[in-house]
Every structure is written in C-alpha cells, then in structure tokens.
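Structure incoming, see below.
The complex appears here without one of its protein chains, the remainder shown in place.
The chains carry the letters A and B, assigned in the order they are written, with residues numbered from 1 in each.
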Amino acid sequence: MPALFPESASTMASRVDALYFFLIAVAVFFSVLIAGLIVYFAVRYRRRTPEGVGVNIHGGLLLEIAWTVIPALIAAVIFVWGASVFFAMSRPPDETLNIYVVGKQWMWKFQHLDGQREINELHVPVGRAVKLIMTSEDVIHDVFVPAFRVKADVLPGRYTNIWFQATKPGRYHLFCAEYCGTRHSGMIGEVIVMEPSEYEAWLSGSRVEGSLASTGEKLFQDLACITCHRADTQGRGPVLQGLFGKTVQLQGGETVVADEAYIRESILRPAAKITAGYQPIMPTFQGLISEEQLLELVEYVKSLNTQQSPAK
Amino acid sequence: MRTLVLPPHHYLNDGYGIKSWLLTRDHKRIALLYLAAITFFFFLGGSFAVLIRLELVTPPGDLVSDETYNKLFTMHGVIMVFFFLIPSIPSTLGNFLVPLMIGAKDLAFPKLNLASWYIYVLGGLFTIYALVTGGVDTGWTFYTPYSTVSSTTSVIPAAMGIFITGFSSILTGLNFIVTIHRMRAPGMTWFRMPLFLWSIYATSLIMVLGTPVLAITMLLVAAERVLHFGFFDPALGGDPVLFQHLFWFYSHPAVYIMVLPSMGVVSEIVAAFCRKQIFGYKFVAFASMAIAVLGFLVWGHHLYVAGESVYAAMIFSALSFMVAIPSAVKVFNWTATMYKGSISWKTPMLYAMGFIGLFTIGGLTGLFIAAVGFDVHVTDTYFIIAHFHYIMVGGALMGYLGGLHYWWPKISGRLYPESLAKLSAGIIFLGFNLTFFPQFILGYLGMPRRYHAYPPEFQVLNVLSSAGASILGVGYLIPMAYLMWSLRYGKIAGANPWGASGLEWTTTSPPPTENFAETPIVTEEPYTYPLRAEAHLG
Partner (left out) sequence: MAEIVHPSPALAHQFDNLEQQKEASTLGMWVFLTTEVLFFGGLFVTYCIYRLWYPAAFAAGSREMLIWAGATNTAVLITSSLTMALAVHAAQTGNRRLLMSFLIVTMLLGCVFLGIKAFEYHTEFAEHHVPGAAFEFQPQALRQNAQLFFSLYFVMTGLHALHMIIGLGLMSFMLWWAWNGTITKEYYNPIEVSGLYWHFVDIVWIFLFPLLYLIGRHV
C-alpha cells in the first residue's frame, strides 16, 4: 500500500491538510450524491415500453435557487479558508533566517548570510522561520518542498520569496516544479532540517570565505561603486547608508520602496528609476555581474543599515 | 415492422469523386472531413500518451531519454489541445448539426467553412513538420523565456501551427454565430433552440474573442525568437510572466471551448433518452453563457505561484469559484431531468451518465485548486494533471463520444452494434478512472508534472495509472473499429431510431444535401414528448 498523504514537516503543512480534508469531504458528499441519484433514477425510471415517455416537468424555481445558493455558500467558505491559508503563506514573520537561492539549468545554489554555499542541498534549523529570497539565472524554475506545502516560481530578473518553519528534523524532497528544459526532473535536491545545535555545528564546520555582506563590500570596491556612492553626501550618486527599506523620492515625483528588487534594478538598469536630485550617469552592470554577485551587493547594501561606521 | 431502407438521395451519395469531397461546401461533408482529420490527430496524440505512461512505469528515466520525454509530453499536449479537443465537437458535430438543428440549408458561409478546414489542415501540417524536424520540448504552454531563448527545438513551426489553426477556430466560431443569429427557420426562437446550440453559441463567442489573443501571443514569441525583438525578455526589462497572462487569457477560456460543447451534447442525450424536457431549460442555457463570460475573468488562477500579487490571487480565486456555480447548476439540472424520465440505457446515455459523474469529480477538484492556499501545494503537480484530464477526457471526450454515438445513425444512416458499444463505453469509463484517479493522490504527495524520472516511493501509483492507460487505449480502439464497420454493414437506422425530438431527426438519415425537403416551421418548445405524429416520419 503506497502512502496516501505526504509527510508533514512545517507549520503550514497541517493548515493545508485541514483544508484538504474539508475539500475531500465536500467532494465525496457531492460525488456520491450525484452518482447515487443518477444510478437510482436510471434503475427506478428505466424505460419499460418502447413508446415510454417521461413525465412532463418543466423545472422548479425553488430547486434552481437552492442549488445555486447552496454551492455558492460552500464555495464562499472554501474561498475564505483558502485565502486565509494563502495570507499566512505569503506573510513571513518579521524575524526570519534569510537564505538566498539562485536557480539555473539544472541546479539549485543556496547562499547563507554567513557565506556558506550549497548546491542542491539546503540545511536549515528546526523551529525557526526561514525565508528564501530567490531568483533565476536563465529560465523560470520553481522551488517546491512537498513536506512543507510551499512552492513559488523562481523568475529571471526578479526576486520572489517563500517562507517556512520546519517542525521535524529530517531530509525532505526539494523539486523544481516549473518545467525548465531537458534535465528538469534532475533539478532536485534535499532540504535537511537539523536540531539548532547540529545546525550551528554545521554552520561552523563549513568552509567560508567571509559573509555575504563582506564579499559584497569587496565587490563594491572592486567595481568602483564606492567612488560615487560615498558615505557622505558629496558623492555623485545617492548615499546608500540607511537606504534599504526606505521610500525613495524619484525624479518626476514618484516614489519607490528600496527593496531587493529596486536595488537589483538600479544596478542593472540604472536609468529606469532616477533618484530625485541626481543625474542619470550610472553605467549599467547588465551582463557584467552574475546573479550571485548581485545578491552579494544587495546584501551589502542591506548591511549598511545596521553598520555603525560606514564602509571605507 | 417494415424494413427500413436508405433514402435514394442523400449527402453521401451526392457525388463520389475525391473532388466532390475536397471542394465540397456542404457542412455535413466538411464535418466528415474534420472527423477524419481530428481522429488522425487523436490517435497521434494518444500514441504519445502511451509512450509517456510506459516511461513512467519505472522511477528512473529508462525507456526514452529526457529530451525525448520532454518532446513527448509537449507534442501530446499541443496535438490533443489544439488539434483534437478544441475542434472536436464544434467542427464535427457542430458543423453537422447547427444547420440541421435550426432548420437551415447550410451554414451562413459555406466557402469560409471549407476554408477553415484547409486552414486547420495547414496548421496541422506545420505541427507535423515540427514533429519530424525533431519535435518541440517547451510544453504545450510555451512559457518564456524557455521557449524564446533556451529551447533548441522546432518551436517556430509548432507555434506557427497553433497560430494558423487558431484562425480555423475563429472562422468556425464566426460562422456559427452568424448562422445562429441569421439563419434560424421560421418559429425557431432563441428559447426554442436545443441546448446544444446554446452551448455552441457560447463556445463560438470564446473562440472569436479568445483565440486572437493567443494568435498575437504566439506571434510575439516567434518575433522574439527569430528576430530577437524583445517582449518578454528580462534582460531588456521585459516580463516573462506577461506571456503567461496573455497565454492564459486564451488558454483558460479554451478549457470551456472543450467542455461547453460536451455539455450541450449531454443535454441533448439526457433529454432524448429520458424522453423528457430538460429540467430548467433556461437555467441550463444561461449557465452556458455565464460560463463563457466568467471564463474570461479567471486566467490569473494559473499564476498563483508565479509572482502574482496576493490581492490579484484573491480576486482570481473568488472569480474562479463563481465560474463553478453555473457548472454545478447544469449538473443538478441534468440529474433532475432523469427524475421520472423514461430512461433508455442505450450507449449514448451511458456516455452521458459517465460524463456527469466524471465532470462532477473534475469540477469539484476545480474547487480544490481555486482555493489559493491549497493550490500552492498542488499546482504543477499531478493533481493538476488529474483534474484537467477529468474535465477534458472524462468530460469533453466522453461527451464527444456520446454525441458521436447519438448522431452516428444520422451521419451514416446506419446503426452500430449496440452491445459492443456498451461494452467499450464501460471499458473507457473504468480505464479512465484507473488512469487518472491515482494521479490526484500522486499530486498531493508532491510528484511534479513533466518529470521524466521520479523518486521510487511514487512507483505504485504510477504503475496503476499506466495500467489504466492501457485499458483506456483499448477502449478507444473498439469504437473506431465498429463505427468503421457499421458504415457498410450496420443495420439501416431510419430517420429517427431513438424516437428523439429535434429538427435533425425529422429529415432522412443520412440527410439530403439541402437538409430538408422544405423549410421546417417550428411551433413548439424543444424536447416536447410524446412526439407529434408527423415527427415520426420514416
């Protein structure tokens, strides 16, 4: 006998399962009702003489109203239930452990904030909310962890995220769920959920060349970003200290929130959104830096919010 | 009982040469041209399904290479959707029956009708060209940027095949709309029309309004791929998800192009084999229109996990639940029609009952995946595959086969062997459920779709599914054989073998080229039983 239900290993799993059981109950009830009626009528009212005709019944308004309104009410319940689960899925808690994900044909690359890098394996601690910030180097991919009941497309040119909180240590399937070419079914991996202490041991046991933000800082200097984006207000480009999460006033009066996507776009297509008071002089870095380097830069800009002394 | 004979003059013996078929403007002959073409594509698409199911018997990818597997499911999807399901009922039964049911001599534009068939065939040739030049591996959805920059296969010929066939669909829809508006016989008011016509009318609206959006989308993909123009390319600031919006704006309503005509067929069959008026005629008719309209507003439910905003997902979810209501209304009305009917267990009725049951399951699982929080887990898994096969195979195809059996005596003038037909209907029903029911479970377990190889714990359910598919395959071959056989050896049917109401049963079987000896005058509502004496004519 094969398993009929997948493993439940996240806080979301039980919520999705509860909805699933309710939906099954609704489906079984109506399927059995309709099938039962059809079979019963087919037998009870089977044609007995070749000339037999049915009783002339036009319809009934009450019945029509009943079987319009009752399904509509049931649908409304399912809608609200499904929507509330989805809200929970799309609203991560404030404090999350952030991990960057880059998908490419046909592998998953994970970057931890402390600098650990993994391919097709993701180590996370149990009992802590984890947020994956994801992008793709080529075509559309999709991170899917059935045991967690979470899934989201990983798009080129954009950041998407999902979050989960694992409840049970173990190894769980990670699938690419958006068709991405020849070895799509080989773009699989494992999420390894560990007890916090084991996780700490794993983190410190991995070889690291410096945190993501520090790699980003080095890149920031190597690419000479620092010449214009200075910590004081004398630079030719906007100050980046304290930028992340703020609302930026743009030329033309519009505003934009400085999130990961905005920073990414500003590096790749600087002219798309010009900060008020600055000239569109920044060159594009499209094609010059990889998605992973972009993430390092983004993380560096984010880190400038918390650093006391600006980077030199 | 007097012996029945074929009428001396009918559309099948009005000319015999190949020219009399390839240059015909008779809607009935064009329907048969379509029937031949879509049957070819059905078995072609089916053969890919056989290979897919064979590959999935074992967890590792061992029968075909991953490249080949990807091409198999792509070609299965492209051919079944665009070259079988979408044209299936409208261009065969619809073509044959629309003029007969409204009491007209032909469709409004017979030459355009023939041109539609040639356009369809041309599109089909492009697709076959794509096939013989190595196939396509994008999936039938052609998602960018994979289809524009990544795939190295014959994307352009396949996209052009779909583009061209789209025009066949548009022109067929146009023809039906004009015919139903302008060519109805005296007395045939809108509410005296058989429900099949209502559903064909609703379908035609979708064809005319949706297909052009698919056409332009395919054109943009081609321009991006060939000319390196930018529309969806993230490197230029384009948005690959915009493609998905445009694609599903057509391709979701396309589902209703497939299933609405089947619903119409089922209404006809249930009325005829219960010898009873359809319960709540107007509700069923308006439900078709409601589905056609609402169907255009739900495309975003294909993008819950594609970076769509939370609120957009909510709105599309709510609308998706709304489109379920008219479908539910139809199911209840069909069931109620059977109450106190005089139910004959002939083959078409078996298919209709099968349709209602399977469509109910398909529709109810539609509620599952309309709920956003649930869909996140099962989208892009086998749950979706199972759901839409319940709608498209359990629903649309069952309806098509039911309709084909119901009107076969009218089309061919002959009867098929009834007990063999009942047997194969049973085989199809069983095979279908065995194939697709395990896939619901597989999907919830997390098996992603379009996977060439899969983890071993999914094997048992996959083997069950493949076993079902082999039964299903046999089930489809039997009708093919006995329907062909009956063309020559079947018993003569007579004008109205089922004792059914409807204008199409008042003319001879097969009908004459001009359909009716004189223009019929309609004086009563559809599905009026017992039949008046003159409707029994032989």
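Rule of thumb we're sticking to: a residue touches a chain if its C-beta (ideal position, glycine included) is under 8 Å from a C-beta of that chain, and two chains touch if they have at least 3 such contacts.
Since we're looking at a predicted model, the values are computed, not measured.
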Of B:F231, B:Y304, B:F359 or B:Y451, the one touching the omitted chain in the full complex: B:F231
Which residue of B:G77, B:G139, B:G161 or B:G210 touches the chain not shown here: B:G210
Chain not shown: contacting residue from B:L12, B:M101 or B:I170: B:I170
For chain B, the residues touching the chain missing from this view: 99, 104-110, 170, 174-175, 177-179, 181-183, 208-213, 215-217, 219-220, 223-224, 227-231, 235-239, 242, 246, 249, 513-514, 519
Chain A, residues in touch with the chain not shown (by the definition above): 252, 269-272, 274, 280, 282-284, 286
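Throughout what follows, only the chains that are shown with their structure count from here on.
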Approximate Å spacing (C-alpha centroids) for the pair chain A, chain B: 35
Chain A-facing residues of chain B, complex: 61, 66-67, 70, 137, 139, 143, 145-146, 149-151, 234-235, 237, 239-241, 274-277, 279-283, 304-307, 310, 313-314, 317-318, 321-322, 324-325, 328-329, 331-333, 335-336, 338-345, 353, 356-357, 360-361, 364-365, 367-368, 370-377, 379-381, 441, 444-446, 448-455, 457-461, 499, 529-530
Contact footprint of chain B on chain A as seen in their complex: 1-6, 15-16, 19-20, 23, 26-27, 30-31, 34-35, 37-38, 41-42, 45-48, 50-60, 63-64, 67-68, 71-72, 75-76, 78-79, 81-90, 105, 138-140, 142, 144, 146-147, 149-153, 155-158, 160, 173, 175-186, 269, 272, 286-287
